[in-house]
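Showing subunit A:
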Amino acid sequence: MSASISIKNITKRYDSVTVLDDINLHIEDGEFVVFLGPSGCGKSTLLRMIAGLESITEGSIEIGDKRIDTLPPGQRGVAMVFQSYALYPHMTTRQNMAFGLENVKVAQDEIDRRVNDAAKILEIDHLLDRKPGRLSGGQRQRVAIGRAIVKEPKAFLFDEPLSNLDAALRGRTRLELAQLHQRLGSTMIFVTHDQVEAMTLADRIVIMHNQKIEQIGTPMEIYQHPVSRFVAEFVGSPPMSMLPINNIQQTANGVTVEVSRAGSIATAITLPPEFNAKDAVIGIRAEDTAVVSSEEDGLDLTIKVVERLGDRTLLYGTLIDGTDLIAEDSGRSKVKAGETVRVSISPHAAHIFDGDGLAHHSQMEV
Partner candidate 1 sequence: MKALNYSPEHLTSNRRLFWIAAALGVIMMAPVAWIIGLSLKDNAELLKGTEAVFSFPYTLVNYANILESSSVFGWFMNSMIVAVGQTFGVLLLSSLAGYAFARLEFPFRKTLFIIVLFGLAVPEQAVIIARHQMFNWFDLHNTHIGLILPNLSSAFGVFLMTQFFRAIPKEIDEAAMLDNTSTFRIFWKVLLPLTLPAQATLGIFTFLQAWNDYWWPLISATKSDMYTLTIGIASSQTNFAQSEGLGFLGAQAIFASLPVVIVYIFFQRHIVTAVSGGAVK
Partner candidate 2 sequence: MKKLLLGTTAVSLLALSSWANANTTIELQRFFGACEAEYGKTTDVSAAVGECGIITTLVNKFEADNPDIDVKVTTVEWPGYDQLNAQLASRSAPDVVSMHYSAMSDYQSRGLLVPLDKLLKDQGIKATDFTDAAISSVTKEGKVYALPFDNWTMLFHVNNNLMKKADLMKADGTPMLPTSRDELFAQGKQFNEATGKPYLVQVLANETATYARIFYTLMMQQDSKFFADPGHIDLSGEDAKAALTLMKNIMDKDLSTKNMDYPAAVSAFANGAGGIAVNGTWLIGSYDAQSKQANNALSDGYSVFPVPQFFKQKDATYADGHGWVVPRGDRSDEKMAAIGKLFKFLYDNDYEWSRTGHLPTVKKVIASDKFKSLPHRSDIAKIATTGQALPAGVLRQFAIQDILGEELGSAVTGNKSIDDALETAQYRINDLLENI
């Protein structure tokens, strides 16, 4: 049933405004791919182009081996779950799920079978005769998914389907979606701006930025080896701290960078000779820092806000030169706001971004 999807040289322009610029992407059969990016990056447009809801200015889309970008949406064999669910308000759950099948004249007993099966999987059998108006947000969401399932599509398209749910429900549904993917083994494309959803659900994440694909990779690749300053800042919570680099010294293991008047950081990163040092920064994730005693090497951080998360503590502070840095301490940290602590940085975990935003990582795995 399910199939691979090939996006080739897709460009989308509205008059003179380019929304997507020469996108190429291949999605394997059965793969769960998440399009991640800030709003306006074109991720929804790309999804809607696959669905057939937006026209394509240039390029082609294939599902399986068949070119589908000339087909009307209904004949592409894809199903979509909308952010607003887009249930037909005047139809019951059952009618909502059956409507698409009736359109293509599927036999009534087959329709019944599929609807009942899907309802069982999603545990909405008791809601089949209700109209959307009498369903809760989570229930509507399930019906929307059910409506997609019964079509037995070649690919599922999800357009930020969890964003209208409250936090607890969102977490649960995320898990269920992952299970559903395992169970159906279908190709799924999921659009979101929420990195947690992306990290937890995706086989591969497609990060989009400025009308282009910034990076494609598994969640861990994206997290640990962001290709650019944009990806590094976008993925991860709290965001990666960026410290401006004053001077770079080549050492045996890598480079040591000097951060303004605050001190220097030793890293295991090797920089290429053509490295553009102008406006370069070093990026440090909070979890790669540690509060150490004042005798050890590190930077002095004056703490402004202490955020206690239970399992760990986040320390928001400024260095001597005024640069912001977020550090992490254990859950039992006794640091208080106003104190100054010494923070050490793991040499392998830092990332250096040159003036163009291009990333350089330590070659060693942490």
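Keep in mind how these were chosen: all candidates are chains of the complex that A comes from, given by their letters.
Following the convention adopted for this analysis, contacts are C-beta pairs under 8 Å (C-beta built on N, C-alpha and C of every residue); 3 or more make two chains touch, one makes a residue touch a chain; residues count from 1.
Since the model is a prediction, treat every value here as computed from it, not as a measurement.
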Which of 1 or 2 touches subunit A - same complex, any copy: 1
Within the complex, candidate 1 is touched by subunit A residues 48, 51-53, 72-75, 78-80, 82-90, 99-100, 103-104, 147, 151
